[in-house]
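Below, a portion of the complex is reproduced, with chain positions unchanged.
A and B are the chain letters, set down in written order, and residue numbers restart from 1 in every chain.
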Amino acid sequence: MSARVDEILSWYSTDCPGTRANLYRMLMHGRLGGTGKFVILPVDQGFEHGPARSFAKNDPGYDPDYHYQLAIDAGCNAYAAPLGFIEAGAHKYAGKIPTILKLNNSDSLLSGTDPCPALTGSVDEALRLGCSAIGFTIYPGSISRNTMYEEICALTEEAKAKGLVVVVWSYPRGECLSKAGETSIDVAAYAAQIACQMGAHIVKVKPPTDNIEQDAARKVYEAENIPISTLADRVRHVVQSSFNGKRIVIFSGGAAKGLDEVYAEIQGIADGGGFGSIIGRNSFQRPKADAIEMLHKVMDIHKG
Amino acid sequence: MSARVDEILSWYSTDCPGTRANLYRMLMHGRLGGTGKFVILPVDQGFEHGPARSFAKNDPGYDPDYHYQLAIDAGCNAYAAPLGFIEAGAHKYAGKIPTILKLNNSDSLLSGTDPCPALTGSVDEALRLGCSAIGFTIYPGSISRNTMYEEICALTEEAKAKGLVVVVWSYPRGECLSKAGETSIDVAAYAAQIACQMGAHIVKVKPPTDNIEQDAARKVYEAENIPISTLADRVRHVVQSSFNGKRIVIFSGGAAKGLDEVYAEIQGIADGGGFGSIIGRNSFQRPKADAIEMLHKVMDIHKG
């Protein structure tokens, strides 16, 4: 019952009604329901970074119930986590918030520049657990990228047949990319494009910097005078790179930081037409009341 | 976020989170959301009785969109129909109302006292179409009952594994039953019990009369002084017969009739502790505004 939501759904007209219904649920749920904007709570850091690094700062976060309740109380559109965290609360919180089952994860016990996460769930598990979407991380630039691309390709085909939404975390990383390059505007826009081309319904990227990694790209950015000086400019470019804004692209919050920094970044994302934020550590590493206050402020900025 | 809904879900603790989430959605949707009560719009009469008998009285009803919109505008908990009607509007109305895909149907072109519907859909179709539930009619008393029982047994196992709700229409009919017997209180209570024992989450029966069909049952009703004189008494008995009220049992509206009759019947169902109504012809054979007014009144009665 929202013109904006109907417009967004019109970009996904090829999808089956099951997938569209789940996308609709995510678009209509929570404080941003109906605005076409998203704030999602992702909690895969326990797997990706380890428990103490993730939860010691605000130790109720060791408990899987905490995150379900935080996402519900803050009015997020959805809650994303690996199998263990989703399953731990799925029975109790069934239907109370759309969930996204992260289907691949990698831990930090093995170093290396070219990540290759393990599959840690399945589309059928997502159905059993009542999830609205599957989540998956690709690392464009990794020597193992094809493994990931082919996995998400197969999972996407299956998820779309079974009525689920596909959310892709697209994080450039690998030995051919400089550290700065991972968040360069050219690379970030490219990463968003790849996820869209793979069939993702929702793409998550990191807020890009004004660095340009690839020479071949730099020539074009300069020749065409693509504005990239402000975050809003860069977000606008990433959104444009996501099928001219016809795919939902949302931005991660990154490492925990001060509130002013958070809000300034969100303002840039909102000004550039980003569809929203996916904010993990900046949410669950704060005391719950502070986290909710912050998330509400973030939602207000996105609502505009 | 409703104590009553949580209580109802507690009776379905064995179900997987996917099924629980879909049941939750149906319990939370529409004007009765959160009350634990249901008003569902079912439109399978085009298949069962033919188009003119079903839709000529209010001819916008020939159009599948009409029923989706009626169910949404009236604030029903869900809309139930065969594959064709569901599919015709599934893309447009995705997510806007929980849907129930009727997986078997029989037409009226073949006469006979012992009905045996055909399978007209599948669980995977329900997933593709974004349905929250499958629907299925059994005809206890039919010489073909075993075919139906074995079909719903297999469909129920599959639906529960894939996170869907199972709604069973239990309509006694067959050459061993008198016409009056089809709605006798003993037979109606028995029909509800059978559906529950087959694993249905939601059972639909017809409002029972105070007739008793079977001699063996009559002895018990008399010996135990089971009250059956008012509709409320009889509904209370059917609810008790549905696992002591731990399965959702709702009542059909039957043939189109006058508003007073409708409301009186609903009042009896509500007084007897019925979980709600599933009202087809009495809804869609009225002009839309009248139908909505009536449905709202019905909902108000159920809300109590």
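Everything below uses one rule, namely that a residue touches a chain if its C-beta (ideal position, glycine included) is under 8 Å from a C-beta of that chain, and two chains touch if they have at least 3 such contacts.
What you are looking at is a predicted structure, and each value in this text was computed from that prediction instead of being measured.
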| item | value |
| --- | --- |
| Full complex stoichiometry in copies [only 2 chains shown in place] | 5 |
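Convention: only the chains that are shown with their structure count from here on.
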| item | value |
| --- | --- |
| Equivalent-chain rotation between chain B and chain A, CA atoms, steps of 5 degrees | 180 |
| Gap in Å, rounded to a whole number, between the CA centres of chain B and chain A | 40 |
| Interface residues, chain A side, partner chain B - complex | 1, 9, 13, 16-25, 28, 90-91, 94-96, 124, 127-131, 161-163 |
